[in-house]
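Here is the structure we will look at.
Left out: one protein chain. Kept in place: all the others.
Every chain is named by a letter (A, B and C) in the order it is written, and numbering of its residues begins at 1.
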Amino acid sequence: MRIGIIGGSGYTGVELLRLLCVRNDVEVVFISSRAHAGKAVTEQFPSLRGHIDLTFSDPDKIGETPCDLVFFATPNGTAMHQALALLDKGVKVIDLSADFRIKDVAVWEQWYAQEHASVALIEKAVYGLPELFRDQIREAELVANPGCYPTAVQLGFLPLLEAGIVDSQSLIADVKSGISGAGRGASVPTLMAEASDSFKAYGVAGHRHLPEIEQGLALMSASPVSLTFTPHLLPIIRGIHATLYARLTAEVDLQAMFEKRFKDEPFVDVLPEGSHPETRSVKGTNMCRIAVHRPQNRQTAVILVVEDNLVKGAAGQAIQNMNLMLGLAETTGLQQPALMP
Amino acid sequence: MRIGIIGGSGYTGVELLRLLCVRNDVEVVFISSRAHAGKAVTEQFPSLRGHIDLTFSDPDKIGETPCDLVFFATPNGTAMHQALALLDKGVKVIDLSADFRIKDVAVWEQWYAQEHASVALIEKAVYGLPELFRDQIREAELVANPGCYPTAVQLGFLPLLEAGIVDSQSLIADVKSGISGAGRGASVPTLMAEASDSFKAYGVAGHRHLPEIEQGLALMSASPVSLTFTPHLLPIIRGIHATLYARLTAEVDLQAMFEKRFKDEPFVDVLPEGSHPETRSVKGTNMCRIAVHRPQNRQTAVILVVEDNLVKGAAGQAIQNMNLMLGLAETTGLQQPALMP
Amino acid sequence: MRIGIIGGSGYTGVELLRLLCVRNDVEVVFISSRAHAGKAVTEQFPSLRGHIDLTFSDPDKIGETPCDLVFFATPNGTAMHQALALLDKGVKVIDLSADFRIKDVAVWEQWYAQEHASVALIEKAVYGLPELFRDQIREAELVANPGCYPTAVQLGFLPLLEAGIVDSQSLIADVKSGISGAGRGASVPTLMAEASDSFKAYGVAGHRHLPEIEQGLALMSASPVSLTFTPHLLPIIRGIHATLYARLTAEVDLQAMFEKRFKDEPFVDVLPEGSHPETRSVKGTNMCRIAVHRPQNRQTAVILVVEDNLVKGAAGQAIQNMNLMLGLAETTGLQQPALMP
Partner (left out) sequence: MRIGIIGGSGYTGVELLRLLCVRNDVEVVFISSRAHAGKAVTEQFPSLRGHIDLTFSDPDKIGETPCDLVFFATPNGTAMHQALALLDKGVKVIDLSADFRIKDVAVWEQWYAQEHASVALIEKAVYGLPELFRDQIREAELVANPGCYPTAVQLGFLPLLEAGIVDSQSLIADVKSGISGAGRGASVPTLMAEASDSFKAYGVAGHRHLPEIEQGLALMSASPVSLTFTPHLLPIIRGIHATLYARLTAEVDLQAMFEKRFKDEPFVDVLPEGSHPETRSVKGTNMCRIAVHRPQNRQTAVILVVEDNLVKGAAGQAIQNMNLMLGLAETTGLQQPALMP
């Protein structure tokens, strides 16, 4: 299988390379970077020396390289201009950006502050959360890969909302993300001298992942959903930790419910009762680990979720989707244990 | 004024030294460490070379050194055995541990898993949160210095609960603390190879600061209080960030209310609307910075609070209390700006 | 092939597990930890959940479990007591500790401050640096796996000393190690609050790796060797960076010499001229990357070497040796690219 990557100089692009370059069943044949076109990939990323022999191409050259599947690891607003041409040639597409995640065009345009360039494709796109849409993904031509925060938050609330045992109107997600989630662009706030040895919330008034998460939660819930979503910037490189709060409206064995819901999921691990998952326990892997708490046996459930924002929150989940779309075993290439310590 | 410190080899002890050693109006004349007795303080703490010329003493020698005021920077369960003898001699006492914080002895004994050795002093002790008990602190002989988490959480909820404009039964405090909060004892989970570049919650089932915080919140609130409190371990050295959630039950101008409540407080800084305080903005200082949000104009208020856990959360607040107890200007020795970057 | 690991609760032990658990050609059948005997490995190391189903055993039980090869990932002074019994049963042994690294017993006993318990085995042991002793390792029954610092320093000086083009009596190795090199034992100096956001040298007066390195360098050099070795503690988890200085005594093309010397080595990568290798470029991998400089075209060569102290500096090199000893392809299981970022 021949794979292309548009947008190969950011963290999700190089993470796709890291995960794909050791495989024999697929081959990355194209990778683009407008800034580095013509240069060896290993010049930018010496960690890949000996693993890959590609040169960055101009993204416009994708049409000249036959591919079975193309990933967009581009900023928001790029894939919506280029996806159609590829789909028309029979190339499958996975977009890691936000272009096709939100079904309501008006909502998308409000939060992303631009006109959508490919409205017809929005409906066609399948939301790439395999735990919810595995069958549709297998048949999809275009997959909208979920955001990093939305993956963690949706997986954590999923059993509670499907079961209808919480007040879906007062959900709270207090979520902390490692700094690679901010991307590889030069900026003052993400300098090491600014962001390390410190911690802050950001985007409390409104973050683009809020509508994406609420759209997903609404699909799981019989009753209307309202979420308070507070993202924070963690001084770690990789990892998201979501601390989720929901008011219980019924008495159930939460631990058993979570274990049952995810028992066949290869990339969701429900920890034993009383656990506190660490982000490092999934560093570099596609695993999402969840712990379920009900402090003081009061009415608030506290769900702890960790994932690697660049893997299950981005490139790993995209490859999980690729495996499904190409008819390969879903877990192929995604089974290395975490780097610890 | 002559000052003694019992327990001088931990982080709160050495922080007291750092803040006191540059002052002319008070002098540290005694500092104890059972393990290092007889050794120069600067051997353990070379950062104090040139600033202090003390030798660690055995804690039992405190009786031989006349002091006006003694700090206990000891583990829980120590001050309750030694405070009475000092008070009887007319020495004022500030306990940085938890021994005198909780008024209900049974609750204290349950959470701290030991019998209380000095029940009579509990009532006598004044809770050292100046923003609430300034006048009593001025007159106090024994001050129970608040915990690091309780300081941040109580200050953040204070205006909301005093005004009675939130549902006091569904309060949530999602709090993140730097690793110095875990103390200076050797332990595997706080090794750098374990705790850095990672993040986790802990004590979700129940943390000792929960009853202390609920006791404080109850005093502010006309209606009963219930709090979900989730502590997390941040990979930073100093700093606490509390993200507080409360359901609004009335329409008020939150920003104006917070600004008014704290306008005369020297160590509480309400940031402009839309702000996101960073822990580093208070690193090394006694300042607590607060930002007030109401995301999407929905019904949940989100209050962001930062403090340095070793200063406003421990040694700095203790010195603020000392200043009050000794009739000095409250802010003396606590006005250095934060170290940034 | 059946593999045993003595000492499975430290960082080198769990790193062996991480690298071996995904392989089909070898199986870890025994892992010991006196402290955790009887408990599941994944309780200590949740990152291995789903990858391994072993329980820690008492180390004394190794005799009851048939193995083809046993790793000692134990503190110094343990393997020398247990290796002989295994060897006598035909089990191959790789010792990751220092017990069999130094050929001169008196030197070993001086630096390790104990009597050597198995002098006869010292001569039998092959020093496990494949770039120097590949053929002997293939035939070895007992391999002394090199220390982390010695691997980096020896590989960096190797071409210079073999060629005899530097003053071998004034060598300098200024080496910086990540904190995992200090092990997983609880201690104050390696706490995150002590070691992060700081940097220091240690052991400047004399470090145990000095005699090991000088022994190795002497074997490469026709003239006597003297090394100044300064280890430093880096506030990173994994990684060693050696900065090596040598006075040139002849004019040669250093870059070409290094490239030629290592061109067939699977785990030594000589970077293009002018490069500065980053420790992260080898994070989690068995690769050693080297850059060669001659600043200002003066007489001092500056060689930069990076490795992951837990992989090429410990567990990875041990597995490279295992592959050789068991007749497997040398690079098996060691070909994942580094985790970046």
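The definition used in the following text is that a residue touches a chain if its C-beta (ideal position, glycine included) is under 8 Å from a C-beta of that chain, and two chains touch if they have at least 3 such contacts.
Bear in mind the structure is a predicted one, so any value in this text is a computation, not a measurement.
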Among the chains presented, those that the missing one touches | A, B, C
Missing-chain contact among C:S57, C:S168 or C:T279 belongs to C:T279
Touch assignment to the omitted chain, from A:L191, A:A222 or A:A329, lands on A:L191
Chain not shown: contacting residue from A:L96, A:I122 or A:I237 = A:I237
Which of B:Q110, B:S223, B:T249 or B:Q336 touches the missing chain? It is B:Q336
Since one chain isn't shown, list which residues of subunit B touch it in the complete complex.
-> 11, 14, 18, 21-22, 45-51, 180, 184, 196-197, 237-238, 269, 271, 275, 277-278, 280-284, 287, 289, 335-341
Can you list where subunit A touches the absent chain?
-> 11, 178-180, 182, 184-188, 190-197, 235, 237
Tell me where the left-out chain touches subunit C, residue by residue.
-> 170, 172, 174, 176, 193-194, 196-202, 204-206, 210, 226, 228-230, 232, 234-237, 239, 241, 243, 245, 247, 274, 276-280, 283, 291, 293, 295-296, 298, 300, 302, 304, 306, 341
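One rule holds in what follows: only the chains that are shown with their structure count from here on.
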Which chain wins if you rank chains by how close their C-alpha centre is to the centre of all protein C-alpha atoms?
-> A
Approximately how many whole Å separate the CA-defined centres of subunit A and subunit C?
-> 37
How big is the gap, in whole Å, between where the Cα atoms of subunit A centre and where those of subunit B centre?
-> 39
Approximate Å spacing (C-alpha centroids) for the pair subunit B, subunit C | 45
Which residue numbers or ranges of subunit A touch two or more of the other chains?
-> 196-197, 237, 277-278, 280, 283, 341
